[in-house]
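Not every chain is included here, but those present sit where they belong.
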Amino acid sequence: MLGLLTNPLKTIHCVDKVKIGIINVSDRASRGEYEDLPGQEVKRLMDLWLQNEWEAVYAVIPDEQPLLEKELKRMADEEACGLIVTTGGTGPAVRDVTPEATIAVCEKLLPGFGEQMRQVSLQYVPTAILSRQTAGIRGRSLIVNLPGKPKSIKENLEAVFPAIPYCIDLIEGPYLVPNEEEMKVFRPKQK
Amino acid sequence: MLGLLTNPLKTIHCVDKVKIGIINVSDRASRGEYEDLPGQEVKRLMDLWLQNEWEAVYAVIPDEQPLLEKELKRMADEEACGLIVTTGGTGPAVRDVTPEATIAVCEKLLPGFGEQMRQVSLQYVPTAILSRQTAGIRGRSLIVNLPGKPKSIKENLEAVFPAIPYCIDLIEGPYLVPNEEEMKVFRPKQK
C-alpha cells in the first residue's frame, strides 16, 4: 500500500496518515440542539471512497465568520489537512457566512466547484440557486463548502469528488487513493 | 387570504401590501425615446404569478452607476421592497453598469441566479455568455438583474422565480403567495 501512497509529483507532502477537516457550521448543532449528522455523512463517504488511512479533524461551530475563519486556518496551517469540508451556512440568510469565511482565508478560489454543485442540486430542487457554496485553496489545503442536509451532502460531494485527488496533487497535498469500486477519480497522465 | 399571507417563519415583516421594485436601466428609455416595455413585462408576470396584492415601485433611470445604486438603496431601505428587479445594462459595453451597482449595494451575492439565467438564455442565443447579470441580498430585499428584452425577461424570470419566494422567506421579507396554476414555486418543509 505504501507504494500507492507515494505522490508521483516532485514535492511530497504525504506523511503517514491523511488528515481531512470536517466542520459543521451551524448555530443549532453548536448548541447541541441536534446531532452532527452532516459531519457523520462526510465521514461515512470518506471511509467508503478512500483507501488511505485517514483521520478526521472535527469541529462543530456556530455561524460566526471570525470563528469559522480561525478554524479553517487552524485546520489548513496547523493540522495540515489536505481537504477541509464545511457543511451548512451557505444560504442567503443573515447568519449564513460560510462562503464569506472561505473566501477570506483562501488564496485562490475555484468557481467551478460551486457551479457544478448548484447544477447538480438543480436536478432536485429549484432553490439550489440560493446556495452560495464555493471552494478554494489555502496553502496545501483544498476547502470545499457543502450543503447542510446529509442527502444533499452526498449528491454534491459525489459530483465534485472525482476532481479532488488531482486538485490536491496540484497543490502538493497528500496523495489520495480512491476505492475505485465506489468512486472513480480522474488524474490526467503526467507529461 | 390574510391567513395565507402570514409568514410561517418566526420574524414577520409582512405588512398589508407587498412592494416590488422595478427599475428599467436604460439611457434611451430614461430620455423617453421608447416606452418602458421591460417594466411592463415584469409587471404583467408578477400579476400573473402572484396571488398577493402587490404594488409596483417604479423607476426608469439612465445607465449611471451612482444613480442606480441610489435607487436600489431607496427601494430596499425606504420602500422595503421584498423583491427588486432591474432590466437592462448587463452587457459588456462601457455604459453597462447594472451588475456593478448591484454588487456595490448588496451584502451577499447569489451567483446561482446569474449562472442559471445565462444557462437558460444559451438555449436561445450563444451571446448569452455576454450577460453579466447577477443577484444579491440587501437587508430584507432580494435584487435580481434581468435582461432588457421583454422576451428574454420572461425566459429568465420564469427560470429563477420558483426559488424567489423561499429566498425572500429566508431574509425575512414579505411572504409571497404564488398563483400555482401559472407558476410553481418551491419551499422546503420546515424542520
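A and B label the chains in the order they appear, each numbered from 1.
To be clear about the criterion, a contact is a pair of C-beta atoms (placed from the backbone, for glycine too) under 8 Å apart; a residue touches a chain by one contact, two chains touch by 3 or more.
Here the structure is a predicted model, which is why all the values come from computation and not from measurement.
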Complete-assembly copy number [criterion: all chains share one sequence; 2 shown]: 3
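Heads up, the rule we're going with is that only the chains that are shown with their structure count from here on.
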Length of the line joining the C-alpha centres of subunit A and subunit B, rounded to whole Å: 33
Of subunit B, residues touching subunit A in the complex: 108-113, 115-116, 137, 142, 160, 162-163, 166-167, 170-171, 185-188
Touching residues (chain side subunit A, partner subunit B) in the complex: 91-94, 96, 100, 111, 114-115, 118-119, 122, 125-132
